[in-house]
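Only a single protein chain was left out; the remaining protein chains are all shown in position.
Chain lettering (A and B) follows the sequence in which the chains are written, and residue indices restart at 1 in each chain.
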Amino acid sequence: MGTKIIFYIVAGLMILFSILSVSTTRVIRAAVYLLFVMMLMGGIYFLFGYNFLAGVQLTVYSGGIAVLIVIAVLLVHNIDHRMEKIPLIEYLWKGSVLLGGSILTIFTINQFPFKRIAGTEDVSVSKIGTQLLSLGEGGFILPFEVISILLLAVMVAAIIIAKGEVTKNEEK
Amino acid sequence: MGDFTYTIWIFILPIAAFLITGLFGSKMPAKVSGWIGTASITVALMLALRTAYQYFIQVGFVEGHRPTVFAYKEVWMNFTETLTFDMGILIDPISVMMLVVVTFISFMVHVYSIGYMKGDKGYYRFFAFLSLFSVSMLGLVVATNIFQMYFFWELVGVSSYLLIGFYYDKPSAVAAAKKAFIVTRFADLGFLIGILLLSYHAGTFDFMTLVSEDGPLLAQSAPPVFMGLSIFGVALSLIFIGGAGKSAMFPLHIWLPDAMEGPTPVSALIHAATMVVAGVYLVARLFPAYHGVDGGVVLNLVAWTGAISSLFAAIIAMTQDDIKRVLAFSTMSQIGYMMLSLGVSGMEGHHGLGYMASMFHLFTHAMFKALLFLGAGSVIHAVHSNLMSDMGGLHKHMKITSWTFLIACLAISGIPIFSGFFSKDEILVAAFEHNKVLWAIEYIVAGITAFYMFRIYFGIFWGKRREYHHTPHESPMVMAIPLMILAALTMVVGWAIPFGNYVMPDRMAYHGHIEWSLAIPSVAIGALGIFVAYIFYFKETSLPEKVSSAFGQSYGWAKDKFYFDEIYQFFAHKMMFAGVAAPIAWFDRHVVDGFMNGVGWMTETFSYLLEGWQSGKVRQYGFSFVAGLLVILFAVLYLNGFIDFKG
Partner (left out) sequence: MIEGITVYDVLAVSTIIFFIGIFGFVTRKNLISLLISTELMLNAVALNFVIFNKFLYPGQIQGYVFSLFLIAVAAAEVALAIAIIISLYRMDNSVDADDMDTLKG
């Protein structure tokens, strides 16, 4: 019962911060709200007993990505920068379409009979480690390698793009 | 039967001349283009004469009939299994006769034009058009089927248009060309509808099938569909409208006087001898059908149209001052004779006299009317005016022209030994035997004809002696020789050619003789006409003015051609333009164009609306993408029954 209440509280906060994140006019605040959402997401993973995943979530997302975004914001904007307000009419009609879409989706999901299998087995980190690097059945060595190459490529690309050539801005 | 395949060269040569002079005429010396055209038509004339000799003399009669020979007959287009559009050369008595007439007159006109058109800046253009016209007319007369005839019929109309409007920097010539084209085109609409009706119901275009006794027209008795006429009767009437338009029959004659704006040799060739008789030729070509369908009701229409036209034109001709217009109305009058003669003809033996007379008159008329026009051209060439009031006393200056003109006038007045007497006599005999009223009309017209022809003859060559700016002189020999040849033939062909032996509706030999009981009165009235003209015009007197004023108002009517142009103008402007064309134009401008503009406006507006979507903004694209995805999701779920609104 206690877990349930915690889940609802965490879920409610997550939705709240998500909404704040997309509706605030200050970019820096939006980044901070995103950070909260990610941390709460990590909390949910903890709640489900996926401790390793939660750890990765906290370190990579909260620690890495969110901070990266905050730095980007500081790079391109003054810290007091306020974005222009979105017209109410746009809020209303886009919001209502997407609200309808979400209700439809939830409605549809609720129609689907998921077969829940009661299992309490926790996924141990060692199992994940062996599976990730396994060549055998159920092994993830190929995606793992692909991801590593992707990360490498992205790092190179990020450096090249961010370094950039002599741009118009600098010419002036 | 003999081999007639060489007849194809009668067409190829003028076509070649047309192409060479038309395409390269501006590059070569002017004289050369004239010589090319003349040479080609000379060879064509030789071949036509050879064809006539071979057909009439060597082949002669096959089983007592003149045969029909197809020198060529190629399928050009297939409309249906049975309905084909052929191109070919049909050799039969009237087509051979027309070949000779067309090539001969064309040859004369070519030779004459070398002198007449000398120094004109459109010299080569003129000869190119003459060649084009010759080809078109020849193609028309040898048509194996009605569609080929229609094809060349329109080509003839085009060349006529080009030649009338030859002096295209003269507004009146352009207007006349347009008028001739539109009026004949309007009549050709009837022709076309007639062809379509005929081909649809008879299932063939072919002349020989159409007129054969067991053909679809004559064998079937189609039920009446319109005013007592069967569908074939209606079709033939419509075709006759086309012929009447081309032959300037009442009331479609209004283009012919204006067509005199063209160069005079053109008037001689096209508007006197050949093209204007195309209508007569058309009726003659389909004569068995006209005679057989609906008991010849349509043929009566032909006869009365001819009679009214000839009387009408003759009355107007008496009052005109422009000599070319007098000749134009006289042409109309003479074609009226031919039409009437066809209209009163029967098929067999002596009853076919009218047909023979019509063709005979066509033949003789081509000669003497071409002679008259060429003579008039010679006079105009000397005096530089078309108006009779500017002429007079020219006899002593232009002896050759005067004498040849006299011969032609005697021929058209029906004085014995001249060709016109023989053909006109046959016509009057045929009319007398058929219908006394028609005969009476033509009898009166014969007198009027003699009067107005000698009116212009005396008016030009005798009458008042007037001073000219520079003394008129006889035309050069290249113009005078055609006049003399035509004059000689005019004196000879009437009695020298036993025409009935050659051309009869039943294709059998017929030996006509002069019906003196009818010939003598007609000669008498012709002589009377000449005598009256002599009194009025040989010496300058005040008699004409007195007589014309005695006629009072009606003289003015005739002089203004009975206001037919004005009536047409009224119909065209007040009724067609204001009553029909203007509302249609309004409809076109506002409703049709409005609809089109509306479509354009809608497209434009929508494109502006859509342009907003093509913003290049990722967010909008993303939203559209999501919204579309949601719609598809919803649709798929609904269709698969995942969502049930009832439950």
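Operating definition for what follows: contacts are C-beta pairs under 8 Å (C-beta built on N, C-alpha and C of every residue); 3 or more make two chains touch, one makes a residue touch a chain.
Note that the coordinates shown come from a computational prediction; the quantities given were computed from them, not determined experimentally.
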Residues in subunit B touching the chain absent from view: 614-623, 626
Those residues of subunit A which, in the complete complex, touch the missing chain: 1, 3-4, 7, 11, 14-15, 18-19, 21-23, 27, 30-31, 34, 37-38, 41, 44-45, 47-50, 53, 56-57, 60-61, 64-65, 68-69, 71-73, 75-77, 83-84, 86, 90-91, 94-95, 98-99, 101-102, 105-106, 109-110, 114-121, 123, 127-128, 131-132, 138, 140, 143, 147, 150-151, 154-155, 157-159, 161-162, 164, 167-170
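Note that in this section only the chains that are shown with their structure count from here on.
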Distance between the centres, which are taken as Cα means, of subunit B and subunit A, whole angstrom: 93
For the subunit A and subunit B complex, residues of the former touching the latter: 94, 97-98, 100-101, 104-105, 107-108, 111-112
Residues of subunit B defined as touching subunit A within the complex: 623, 626-627, 630, 633-634, 637, 642-643
